[in-house]
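Here the structure comes first, spelled out in C-alpha cells, and everything after it is commentary.
The complex is shown incomplete by one protein chain, all other protein chains being positioned as in the whole.
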Amino acid sequence: MNSMLERLSKEFRVTDITERHPGLTTLTADKDVAETLLRELRDREGYTHLNFMTAIDYIERGVFTLVYMLHNYATKSTLSVHVNIDRVNAEMTSIHTLWAQAWTYQRELRELWGINFPGSPRVEEDFCLEGWEEIPPMRREFDTVEYCERTFTSREGRGTVNPREHMAEIIFPNRGGDK
Amino acid sequence: MIKSLSTDATLANAGLSAEEQDLFSNARPTAYEPYSIKAVEDFANWCRANSLWILAFGTGCGAIELRPLMTARFDANRIGVAGRPTPRQASVFIIGGYSSVKTLKRIVRSYEQMQGPKFVIALGICPVNGGMYWDSYNTIKRLDQYIPVDLYITGCMPRPEVLVAGALELKKMIKEGRCDGANRYVENFDWYKANQKKVIKKWDMPDYNW
Amino acid sequence: MSLKDLISPFFVWQRAFEKPYTVGLKPIVERPGAPAYRGFHINMSDDCVGCGSCFTICQNHAIDMVKVDGLEAHGGDSGLRPRFDYGRCCWCGLCVDICTAGSLRMTNEYAWFTTNPDDFRFVAGMENKSWDGRTGGYHRHPDYHLFPPKRIEMEMLAPEESVASFTEVAKGYTEEQAKLEADRCVECGICVATCPAHMDVPDYIHSIRDGDYEKGLQLMYRTNPFPATCGRICTRRCESVCPVGIQGEPVAIRWLKRFIVDQVAEADYARILPNVEADTGKRIAIVGAGPGGLSAAYYLRLKGHAVEVFESQAQAGGMLRYGVPSYRLPDPALDKDIEHIRSLGVEIHFNHSIGRDTAFSDLLDNYDAVFVSTGLNVPSQMRIQGEDHPRVMDGLKLLDDVANGKDPQIGTSVAVIGGGNVAMDAARVSRRLGAEVTVLYRRRIEDMPADTEEIHEAQAEGCIFVTQAIPVEALNAAQSDQVTLKWGEAEMLQDPKGGRPRPVLQEERMHLDTFDTVVSAIGQGSNLDYIPTEISDQLQIKWGKFIPGDYQQMVLNKLFVGGDVANATADAISAIEDGHHAARGIHRFLDTGQRG
Amino acid sequence: MPQPPTHSSSLDMAQPEPIDLSSGKYVKLWQGPQHPGITGNMSLELTLCGDEIVECKTHVGYLHRGFEKFMERRTYIQNFTVVCRIAVPEPTFNEYLYSAAIEELAGIEVPERANWLRALNLEMMRLASFLMWTGGMSGAFGLYTVPNWTLTYRDYILDLFEELTGARIYHMYIVPGGVRNVLPDGWKARALEILKGTEKMMREVDRVMMNNAVFKARSKGLGLIPPDMVDPYGIVGPNARAAGFKRDLRKDEPYLVYDQLDFEVVTATASDAYERAWVRQQEIFQCINLIRQMLERMPDSGPFQAQMPNVLHWKIPPGETYLKAECTRGEYGYYVVTDGSEYVRRVHVRGPSYTHAIAVMERLAVGTNIADIAGLMVSLHTYPPEIER
Partner (left out) sequence: MNTVDEILDYAIDQEQQAADFYADMAKRAEKGGMKEIFLEFSAEEERHRDKLLNVKQGDQELHANQAVINLKISDYLVDVEPHENISYQDALIVAMKRERAAFRLYSDMAEKVTEPALQDVFLGLAKEEAKHKLFFESEYDERVLKDN
C-alpha cells in the first residue's frame, strides 16, 4: 500500500495523501493525469471497482472537487481520488471507457453540477430533471428555498413567534439591553 | 378558486409540434352531469362506490404501503378495491406522497386519461403542504394546485389500516355524491392548467385530450 | 422439466384450510398502534414552558410557536405553545426527544383523513382531539438524550480544605468545561425574561461556544456592569427557570458568566467595552456605592453625565463587600467590576454620609437628579428576652468585622439563628474562624431562603442544622463568657390561606444550650433616617422601603431610588437592574423632561 | 467457480448504429413510469423488433427530491430523519450508514449494545426487503400466490419494527450516537415465533416458486451476467454473488457485530434470473439464522446511546469518510464531507441500483423478450429512489 502510494506520488505527483480510517485513503491528483492514474490503478493496482464518482462544490476556492472512489477487493482498500477542476467552464475527461456505470455518473454531474464530460455517451440528455432552466441545482450558489418560494406555493396561515422576543415584548418591553 | 374565465371552445395545444396537432383532439373537458332521476344517480353512485379501481402508479413512497393493502393481510379486494394497470380502466388515483415535477407531468397525463367519474386520494403529508420536501427544488408542495383531490390521508406513511378506512370513507362520500373533484377540474380548468404549466417547464404534450 | 417441478407448486393448496391472515374491516379499531408508536402529538400544556426547542429542531418547519388564548407569558413560561402542521410533520419524534419539559409526546393514534387539507393543523394540548387522554405512544426513553442532562461539575475546594481559609471555594471552569457546559444551552431565551436585569444569556453562552469571550463580555455589560460579581454570587433566577433543568440540571449560567469575565483581563476592558459618550453637562448624585448605585452610575456615565457617588463606608461595593464573605466573592473579582466603572470617570466620595456630611435636601438642590440606593443595612432584632446579652451578636456585624479584618471574638461554639444567606455566611465564616457551628432555624430546610447550594456547602463544611427551632430567651450561662440559649421546638402549621407553612412553638419541648456566641441573622431592615421628615412625608414609603413609580422615579421628579431599599427581592441582580432602569429613566427625564 | 478477473479490458462503449424507426421494422415502446411491471417509479424506453428488445434506455428522475442538496442546509440531527426516505423499502441502511459516518467524523464511540440493536435492525430490514422482493419476483412471472404470503410475513416483521421503533416504514431508530429505544418486553419471543413462521413459509415458497416448472422455464437463462461483466459494470451484492464472486461486506470488511456471527457467503455459478433468485432465497434463510444468533447473544442491559453533545448546535470537525454496508442489493455507501460547521458539506449516497438499473439493465435487456423484461428487472433488484435520491 505504502509503496504504491509512494510510486503514485512520484509518478503522478499526487498530493494530500491522508488515511481517513483503516482501509480508506484520500489523495489529490492533477486534472491532466487523472484519467491515466485511474487506468493505472484499475489495471495495475487492482482497484477494479468504481464505488461511485461525485463532485463537491468548493465555491470559496472556485473549484469543483471530483471524487472517484475506487476499491480493491483483494487488499480490501479504498482509494478516494480527488481532482480539482475550475468552476468556470467546468470540464473533465470522461472515464466511460474504464467503467460502464461511469457515464451515468457523468450525466448526473453534467446535469446537477454543470460539469461537462466531452465524449461521454448521452451526456446531454436529461437525467433527473426535466426542462430545468436554472443554474445546476447542486451548485452552492443555487438557493433551493428561494427557488421553492418562487416556483411553488405553500399553504397559508402559518407563522411562528419567537419565545424570547415574545416574552421581551410582554414582560419587559422597556428593559434589558438597549436595542 | 377562480372560475374558468376563458370562453374559447377549443384548446390551443401549443406544446405540440405542427404534425402532432392533428393527432390529438383540442376539445375542452366537459363536466359530469348527474342523472336527472335521483334514484338512478344514487344507484350509479352505489355501483361506483363498490368498484374502486386504483391506478397502479406508485408515484412516491406511498406505494410501499399499497402492497400490503392489496395482498392477504389487508386485502382491499374485499371492499371492491382493485388495481388496474391502465388509467383508462381506473377510477381512483392514489397519489403516494410527494410528487416530483417530472412525475407531476405523468400524474396530470394519467389523471386526464382516466375516464370519469374519477377520484383522487392524496396520501401522506407531502401533497398537503410539502411535507419533508418543503425545501426541495424538485417536488411540488400543494397537490391541489395541480389536480383536484377528494380525500387527504395524513401520515408518513399512512398505514394500510388507514388506507382501508380511507377507502371506506371514499365509498361513503361517493354514495352521498360528495366527490366532485373531477367537476372542479373542469370548472377551473384554466387555473389548473396555468399552475401546471408554471412548474412543468417542458410542456410537449396536448393540453387535455390524449 | 421434471415431474417434481410440475407437482410441487400444488402445495399452495395446503394453505386453503388455514385461518386467513386478513384483518377485519375495522382495522383501525382492531389494530391500535404499538405501545411505542409514533402517532399524533399530545402536549401536556400545563407542563410545557413554550421554550420552542421543538420548533428549533423540526427540520420540516412543521411546528409554529403560537399564542393561545388563556395563556400569558410569565416567568419561566413564554405562554406560547407548539402548533403542528400535519402537512409537514413526518413523525420523526425529534420534537419529543428534545422537549425540555417532557410535556410533549406522541400517542399511538394514527388515523386522520379529511377532504379539507387545511384541517391538518392544531395546537397540541389546547385543541380537543380524539386522541386526547390516550396513554400509549412514543415518549423519550429515560436513558436517551439529545443534549446532556447533567451539568459539568464545578470543581470546588474540598470542605475540609475550604473551612481552613477564606480562599474562594468554587474554582471556576476550565475552557474545556465551560464549552461543554455552554453546549447544553438550548437557546430558548426563557431565562432572559426571568433575569431581573434581562441579561442576554443565550447570546453570551453562544459566544463561549464560539470562543469569543470579548463579545461575551460586551453582551454582559449591555445589561450588567457587575458580571464578575454576579458570576459568583448571583441568586440566578435564570437557572431556576432554565428548561434544561426540568428533566435534568439547569445550565450553569452563573458559572459561565464567571468564566467569560475570568477570560478577559481588566486591562482589555477599555478596548472592548463601550466608551463614555460626549459630556452632557448634567450632574447626578448617587447615594450608596452598592451594586444598585454603581450600576446606575455606570449607565449614566456612559451617556455622558457627570456622576458623583456618596458612600458612607471606606470602600465601594456595599453589601457585596461587607456582607458577602470573600470565599464566595473575593475582593479582586469585585474590584474588577468596580474599577471598570470608576475608570469611566465615576467619582466616589468615600466615608461621606448623607445626612451627616451633606444634607439630603442639598443633593436635591444641587444636582440634576439623585439616585438613592442605600440598601438594607440595619439588622432586625430578635426582640427576645436577653437579646442584649454581650455574647449575642448580629450576623451583619460579624461579616462586617471579618471583611474589615477585625477579629469578632466568637469563641469556639457558635449558634447562628436564621436561614437566609446572611445566616449561611455567618455560619460558614464562623466555621472558618474555627468555631463549632449550630444553625437554628424556625422552619424546615426546604423553607430556607438561602441558596440550596450554600446550605449544602455549609452542611458539608460541618455546620449542624437544627430546624424548626425557635429561640425564646438568652440567659446568662455558668461561665461569664458564654450564653445559654433557650429555644423551643416548633410544629409546622399549614396556613389555611395558603402561603408557606408557619412554625408554631411547642412550649412543652424547650431546650437549653450553651454557646460562646449566639449570632442572630434573622433579617435586615433599612435606615432612612437621613431623609428629613418634610421630604419623606411626600414620598411613598412602606415597611421601610421606597415604592417607586415607573423608571424607579419617585413623586419628586428628581429623585430616583433602587436596590434593596426599593424592591421586594433584595438581591444584587435586582439592585443592578434597578440602577440600570433608573439610569434609563434619569437619562430620559433629563433628555426629554418626561416622567416615567 | 470462475475467479474474478484481475485485469479487465477497456469497455466497448461505442454506441450501436442508430436505429432507423422510419424503416417500420422497429417499434418504440415506453414501459413506465406508470406500468405494473416496473419496480418503483421509473421507466424503460424500449425499441422492439417484433417482441425482441434491440435497445433499452432507462429513464430515472421521477423520484428525484434533491436530498443531497437539502441535506446541506439541515443540521446533523435533522438529517438523520431525512435519510431513511432515500430508499423507501429499506430505510434502515441509510440510517445506519449516515449515523455511522457522522459518528466517525465526530469521534463518537457507540456502545456495544447499540451495535447489536443496529445489526438486528439491519438484518430484520434485509429479511423484510427480501420477502417483498420474493413477492415481486414471483409476481413478475405471474405467480400471485407468493406475494400474498411473503408480503404478509413482511407485514409481521413490520409489526415487530413498529413495536421496537414506533413506526412501520420509516423507523428513524438508528440515530447518530446509538439507537432510540431498547427491545420491549416479550419482543424476542414474538420475533422468534415470526421467524419460525417465515422459515416455514419460505420452504413452501421454495416448492411453489423455485421448483415451479413455469418459473424455472422462464427465469433460467434470463439476463445472464457473465463474470467478466461484474467489475467493469460495478455489479455488487447478490447479483455478483450469483455470478460466483464471493463478496459480502459483512464478511470481507465486517462492521457492527458481524465478525462475531457465524455465517457463510452464498454463491452460485451462472448469474441468471433464476440463480439470482436462488441466492436471495438462501440469504433469507441466512438472515433468519443471523437474527436468531443475535437475539441469543445480544446484551440485555447497558447503555444504548453514546454521550452526545447538544444536537441543537452540533459542530463536527472537518473531515471526510466513506462507509459502506451490505444491503439486500449489495454495497450501500455514504460519502460524507464535513467542513467544521453545523451543516454537512456534502453527502453522497451510493446505491447499488445506480448501476444495476441503468448500465446493467440496458445491457442485459438487449436480446430479451418483451414479456420477460419485468422479470429481468425485478431479478436485478433495483430501487429507483436510491438512484436519483
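As written, the chain order gives the labels A, B, C and D, with residue 1 at the start of each chain.
FYI, contacts are C-beta pairs under 8 Å (C-beta built on N, C-alpha and C of every residue); 3 or more make two chains touch, one makes a residue touch a chain.
This is a predicted model, so every value here is computed, not measured.
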| item | value |
| --- | --- |
| Which displayed chains the hidden chain touches across the whole complex | C |
| Listed residues C:L157, C:C234, C:V422 or C:V518, member touching the removed chain | C:V422 |
| Touch criterion as defined above, residue of C:N116, C:S480, C:T533 or C:T592 at the omitted chain | C:T533 |
| Given C:P82, C:G411 or C:G523, the one touching the chain that is not displayed | C:G523 |
| Candidates C:R222, C:R254 or C:R442 - the one touching the absent chain | C:R442 |
| Missing-chain contacts mapped onto subunit C | 376, 380-381, 383-385, 387, 418-423, 441-442, 448-450, 470, 472-473, 493, 495-496, 499, 502-505, 507, 521-525, 528-529, 531, 533, 536-537, 539-545, 570 |
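In the analysis below, only the chains that are shown with their structure count from here on.
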| item | value |
| --- | --- |
| Minimum number of chain-to-chain touching steps separating subunit A from subunit B | 1 |
| Pair sharing more residue contacts (C-beta pairs) when A-D is set against A-C | A-D |
| Centre distance in Å when subunit A and subunit C are each reduced to the mean of their C-alpha atoms | 49 |
| Gap in Å, rounded to a whole number, between the CA centres of subunit C and subunit B | 59 |
| Averaged-CA centre spacing for the pair subunit D and subunit B, given as whole angstrom | 31 |
| Residues within subunit D bordering two or more other chains | 61, 64, 66, 69-70, 73, 82, 149, 152, 170 |
| Sites on subunit A at which at least two other chains make contact | 128-130, 137, 142, 144-145, 155 |
| Subunit B - residues contacting subunit D, complex | 55-61, 63-65, 67-68, 71-73, 83, 85, 87, 98, 100, 102-103, 106, 110, 132-133, 135-139, 156-157, 159 |
| Residues of subunit C that touch subunit D when the two form their complex | 1-2, 4-6, 8-9, 11-12, 14-15, 21, 33-38, 53, 56-57, 59, 90-94, 97-98, 106, 138, 141, 143-148, 180, 183-187, 209 |
| Subunit A contact footprint on subunit B (complex, rising order) | 101-102, 105, 128-130, 134-138, 140-142, 145, 198-202 |
